[in-house]
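Only one protein chain is missing; all other protein chains are in place.
Here the chain labels run A, B and C in written order, and each chain numbers its own residues starting at 1.
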Amino acid sequence: MKLFNFSQSRSLWMMHFCTGCGAMEMPPTMTSRFDMERFGIIPMATPRQSDLLLITGYLTIKTLKRVVRAYEQMPTPRYVLGFGSCTINGGMYWDSYNVIKKLELYIPVDIYINGCMPRPEAIIDAFLKLREMIAKGEANAWKKYIENYEWYKKNQSEVFDVEKWSIKNEK
Amino acid sequence: MLKNGVLKMKNEEQIKKDIETTFGELVKVHIKRRHRIKVDAPKNMTLPILAYLKQRGFHQFTLLTCVDWIKKGMFELVYNLYSLDYNVHVLVSTHINRENESMPTAINIYEMAFDYEREIHEMFGVEFEGHPRLGEFLLEDWKGMPPMRKDFDTRAYVEEKFNVKDLTKELFTRKEQPYRGPGSNG
Amino acid sequence: MAMFLLLLIIGLTGLLAFILGPIKVLRNIISLIGAIGGLLYFVFKIRPGQAYALNIKIYNVHFGTGMSALSIFFGIILLGLFLIFLIASFHEDNDGAYYMFSFFSLLGALGVLFAKDLISFFFFFETMSLFSFLIVLKGNGETSHRSAFKYVMWSAFGAYAFLLGTFLKVNYTHSVMITDISYLGGNIKLWILILLLTPFMVKTALMPFHLWAPGAYTDSKDTYTVFLSGGLSKIGVFGYFIALFNVFSQIAVLYPWLLKVFAYIGAITASLAGIYAFMQDDAKKLLAYSSISQLGYVAVGFGVYSHFSVVAALFHALGHAVFESLLFLVVAGVYYRTKTHDLRKMGGLIKKMPLSFIGLLFGIIATSGIPPTIGFPSKWLLYEAIILKNDLFLVSLVFFASITAFLYSYKLIHSIFLGKLHKEHEHIKEAPFGYGFGIVVLLIPLFVLGTNPGIVVKPIDYIVRFYLKPDLAYNLTNMTTPLGHVNFPAIGITMTLLFTLSFIIYLIFGKSYRAAQEDNYTATEWIDKDFGLHYGGEFYGFMRKAFGKPLTWSFEKILNACLKVVSFLGEIARGFYMGDARVYLFYIILFFAIIVYIMGGKL
Partner (left out) sequence: MSILYFFLYLLLVTVIGLLYMGVARKVTAHIQNRYGPPIYQPILDVLKLFGKRHTVTHGVMHSLGPVIAYTGIASTLLFLPLGNHTPLLHFKGDLFVVLYLLVVGPLGMALGAGESSNPNATIAMARALSLMLGYEIIFFMATLPVFYHYHTASIYKVIQAQGVFPHWGAIIFPISFLAALFALQGMMGEKPFEIAIAPHEIASGPMVEYGGKYLGLLQLWHAVGIIVETGLLVDIFFGPQNIIWFFIGTFIVFYVVILVNAVMPRFRIEQAVRFYWGIPLLLAILGILQVYIWR
């Protein structure tokens, strides 16, 4: 297990799925200015291949449906990073009718990065923090999703019609 | 442009005079400031005015907005047009009352009105006769009242939907300030 | 006598099948007995070279029948395939006449194998074409009449060319037997050869004469196409051998350019047919073009005219009989269940028809000539032979043709078996026993002959050794030519060993659960159950842009053009028959006047 944790921490494949306004912070982190690839983090095209999901910025109900579907399509163990204050308490959209307030209710999140769109340095910091957590084996948010699956589904059903949107898999 | 201290508004006057000659008393036209003319038209005269202006040279249909005067119980629909050669914006505005009054669609004059009308239908609940696809536009599976109307209480909705305690009620309450013109109440 | 007894058995069962037409069970049993009887009789009783020659002298033209090793080789292929076709055809609802025609077409084919003289050769060749034409006429599609008509017109064209060739030969050599004519003076022997070759070129659908094949293969009854493409096209290959070796053995010395042209026609057929194949959206039409493409290799093999190129050609003919009929059989089974050939409407049948999937999988592996299967040895021999003849452009053309094989075979297996299951195919079951039996029986030679080709190369080498100097060293399992050496079972063993290795890697790590059909990455957009995810039709659509203009030229257009010209001339001719007596009188007088003028008053 130690070897797997080490290799998982050294090679995180990030899903190329940026939701809110934080997407603008990713290009500088990916390319030569900050280069996250030296930590083994590369953007992958499909949820099947990736194990790191970035929620960059506010999350409307419409995108939440897609995010939940993408999250469930990712193989375990999978990690989620919440960018900016909008994922913590809804940020400046605190009273908006279509933005979710607490990301925690819908999908388990490993690390929050505060700042109304954190700069690439903060993002790289978060990646390194996540690396340590995985290497030490503490980043088990994905287990929470599986253990209290019904609680998450109940929260989600309050916000959108889960029945229609969930993937009926013979688990 | 500055002719002996007074801004030369040749185009604006010319257009104002043309509108008044063609429509006479039915429509009130006044020049708010340079490059901007406001036309207040009753509901049945809106489409003719739009057609006349398009033929007059106002090819660009910039946008269509809706203002919710809840106290007067009226919706104000404002059609923004712009002409490149005169460099003049024209705002054609009409008033329809809030509850169940429909407005004829402007699609056959300005194609661009198609999506604006769908958005206003979804956000304010205004019915546009003759519009082929009014249904769901931006908000997926939205069951509640059109959210942009003044009588839609966002905070109560948020508290109920996202079960998040609304702390603002204790911190401060919004006093009912009298309306002192645009941009006045904070 | 044994031969006539065999022909009698088959003819009799055909008639019996027709008489007992309505009683399905009895008719099936009778035809089954007849076919098995014929096969067993053929295998055990008939030996090559035995004195079965029967010489009948009628007006000093005598007919001879005899048995050569080559005809035994093809005989076994024909009878074996006929048996598989018969067992599969019981599931289709076809009447007695259908069985009678198929039996008589088999009779004609066997007759061709026995014939020692050109007249009986022509007679049996005609019976075979006639009865297969009748079956194509009864075919299931509404366009079957048109394609049947095209089929009979083309085979008639071939047959009359053959007849003309025979008459020329008799005129010069005064004997109808299939004897050597290379000693004749002048290039009359060239014309005889070309005339004799045309019916076989038509039968194996070489490029200029292939227009009947796609139509005939698609519109005839599904199971009969198995026999038509697998079996009857072998008669064309048999004809090549007879024409190029028995009738004109010195061709390599006298007309080497003709052989080179023949090889290039074969190579062009193979590649062009391959390209047309992967453009089709109908499974059977795709397989028809693939069959034409594979027969193109056989023509190349004969064209190169070295010892082991002919061995490669005959081996490929046998291989073609095996994997082509396997593919047609699987498509027939799929048609039996889904009632459609259109690749656009099928998809995801692997879940419902696993055996057919395995059959088709190994069928396409053999068609594209991948080592462990039967397709590879013949292609390998063919390449070596062409390189030895140091014709590098021909070998590149043949290699190009074999790449098109990968394209159309993947399209076939993908559009039918992989992808998403359509709603209406939810409840279909596996193909019935008849097809399953055929698939399993055909899979055995596919692997056995693939890994140790010696079994078949020995008899073929025995046949060809008589005509050409052998320079192929072979034993049961591997072959060495002056150029290279291959050990076939070694490839098979390594592949199975490595498959188990990577299968173990696959088993050790983690477990995986089965995802539902719609749990697919669609950029996380929601799709409902019957959302059409299957990309079946227009599979290589973009290739049309890559080929561009040349793809639209086709022989069809040339023929339609001359069709118009002929009908235009016909119109003019019709103009002469105005219909009243006076005009006809005038013509008669005019006719006599011309005769008198020509004869110059010497009446």
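Here, a contact is a pair of C-beta atoms (placed from the backbone, for glycine too) under 8 Å apart; a residue touches a chain by one contact, two chains touch by 3 or more.
Computed from a predicted model, the values in this text were never measured in an experiment.
Considering the complete complex, the chain that is not shown touches A, C. Among C:T143, C:Q250 or C:S396, only C:S396 touches the chain that is left out of the view.
Touch with the chain omitted from the figure is made, among C:L418, C:V441 or C:L468, by C:L418.
Of the candidate positions C:H174, C:R514, C:K564 or C:R582, contact with the hidden chain is made by C:R514. In the full complex, chain A makes contact with the omitted chain through residues 3-4, 6-8, 10-11, 13, 31-32, 35, 37-40, 44-46, 48-49, 51, 73-77. Against the chain not displayed here, chain C makes contact via residues 347-348, 350-351, 357, 361, 365, 368-371, 376, 379-380, 383-384, 387, 390, 392-393, 395-396, 399-400, 403-404, 406-407, 410-411, 413-414, 418-420, 478, 481-487, 490-491, 494-495, 498-499, 501-503, 505-506, 509-515, 517, 519-523, 533-535, 539-540, 542-543, 545-546.
Definition applied: only the chains that are shown with their structure count from here on.
The touch graph of the protein chains shown is a line.
Seen from the Cα centre of chain C, the chain whose own Cα centre is farthest off is B. If you average the Cα atoms of chain A and of chain C, the two centres end up 59 Å apart. Centre to centre, using the average C-alpha position, chain B and chain C are separated by 75 Å. If each chain is reduced to the centroid of its CA atoms, chain A and chain B end up 40 Å from each other. In chain B, no position touches at least two other chains. Among the residues of chain A, those in touch with two or more other chains are 65.
Those residues of chain A whose C-beta lies close enough to touch chain B in the complex are 61-62, 65, 89-90, 94-98, 100-102, 158-161. Those residues of chain C lying in contact with chain A across their complex are 513-516, 518-519, 521, 524-526.
Interface of chain A with chain C (complex): residues 17, 46-48, 65-67, 69-70, 73, 164-165, 167-171.
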